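Omission of a single protein chain aside, the complex is shown with its protein chains in their original locations.
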Amino acid sequence: MINQKIDIIITGGTFDKEYNELNGKLYFKKTQIHEMLFQSRAKIDFTINKLMLIDSLEMTDDDRKKIVDSCINNPNERIIITHGTDTMAKTALAINKKNLNKCIVLTGAMIPINFGSSDGLFNLGCAVGFVQSLPMGVYIAMNGNYFKADQVRKNTETGSFEYI
Amino acid sequence: MINQKIDIIITGGTFDKEYNELNGKLYFKKTQIHEMLFQSRAKIDFTINKLMLIDSLEMTDDDRKKIVDSCINNPNERIIITHGTDTMAKTALAINKKNLNKCIVLTGAMIPINFGSSDGLFNLGCAVGFVQSLPMGVYIAMNGNYFKADQVRKNTETGSFEYI
Amino acid sequence: MINQKIDIIITGGTFDKEYNELNGKLYFKKTQIHEMLFQSRAKIDFTINKLMLIDSLEMTDDDRKKIVDSCINNPNERIIITHGTDTMAKTALAINKKNLNKCIVLTGAMIPINFGSSDGLFNLGCAVGFVQSLPMGVYIAMNGNYFKADQVRKNTETGSFEYI
Partner (left out) sequence: MINQKIDIIITGGTFDKEYNELNGKLYFKKTQIHEMLFQSRAKIDFTINKLMLIDSLEMTDDDRKKIVDSCINNPNERIIITHGTDTMAKTALAINKKNLNKCIVLTGAMIPINFGSSDGLFNLGCAVGFVQSLPMGVYIAMNGNYFKADQVRKNTETGSFEYI
């Protein structure tokens, strides 16, 4: 068996947003990761670690510290983090500073999984691919590309991630 | 820019099957790859190379030779092949024999992209991740795993791919 | 309360077809009616009466008799029948001959409910609307129209229902 155990850390983001039909607002109810992995017929060896379910614009320094600590203390070498796109690069940098000897891939979505035409399933697939085959390091997997943590930003006008 | 150009070879398979509402049968009309990459907001540098649109159970030796030749003559080092799952392992082996110095990843789907709850978008994501980061070789990307061409079979009872 | 109890007779048809991922064939596993009514947030007073789950091209005279008998013996005045489109007009005629003092609406789908872009939810909505407000009689509800049982045929070239 060449495939290794993967820990999936859930922090929320657009990925997990749902539509509240009583007030017409978007909100977090639960993570969609189980349904996504089920639909994907994924047979990888993974654990799911739900840290928080928040919009990354509302992520505090404490929240970010919690994510970094979870990476540090994680027994797995291969970690995927689902995260809102707005501050994903900031969190990637914070983890990167710790120089962990792990392969950590952050990913997210522009459209909630529960809505039609989401990019989330593709992005999760990319993250699953990258996390198993990239060298140790911290990466963002978005738009089909991978970016090193210290070389990426979200272009807020196009909504795409790009090299800096 | 660390991401490289990817050639996507289309051969058909469940991926591209559609429902013919006039006779109730499944058939091939066109590849779904453009819609999939659009929905995925993929910004990778790719070319699409539609070789055929067939069920892999009906793939002849000639068809398979066409795929192998397309890999040999391909100017790109990174190649994804969308393929029916039933004979995907056979085609992978045929390509593998040529000992090409390229990274080639075959993928497919258990449920057509156009149907609800397809695994296709996830699988394409995995292939996009693996093809950019695995060493040269021929691989199958299914169920979130990657398998070397000479170490994999489809378990026809479970529908999953597994090591041999 | 002006809305009346509705009995929904299930016979199968494209409505309920699913994709068998192990052999790539379409098949019947269960009726989708419960999920459809749940998604529709329907609060109508209904009973569900699953008679059979078959392709209407394979419907025998015995099957058709079973449907007619179910209409005759049904305690409700308002009945919806989900049915394959290919012989829907034939079944409507068979029920019509019995001159029941009931409002009976047959409907179906061109695309299975479980596939993307199905017309089934719209058709069920039409049937629910017509069955509560048309005079006693036997009707087919397809393509947003209603047709009297003895004035309709399916145009097999266009897939639409039309007056004769």
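Going in written order, the chains are labelled A, B and C, and every chain counts its residues from 1.
What we mean here is this: a contact is a pair of C-beta atoms (placed from the backbone, for glycine too) under 8 Å apart; a residue touches a chain by one contact, two chains touch by 3 or more.
Keep in mind that this is a model prediction, so the values were computed, not measured.
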The omitted chain touches A, C
On chain A, the omitted chain is touched by residues 14, 17, 19, 21-22, 24, 26, 55, 110-112, 114-117, 156-157, 159
Note that chain C touches the chain not displayed via residues 1-3, 36-37, 39-44, 110, 117-119, 121-134, 141-148, 159-161, 163
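We adopt the following convention: only the chains that are shown with their structure count from here on.
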A correct list of chains touching both chain A and chain B reads none
Between the Cα centroids of chain A and chain B the separation in whole angstrom comes to 25
Separation of the C-alpha centres, chain B versus chain C, in whole Å, is 39
Residues of chain A that touch two or more other chains sit at none
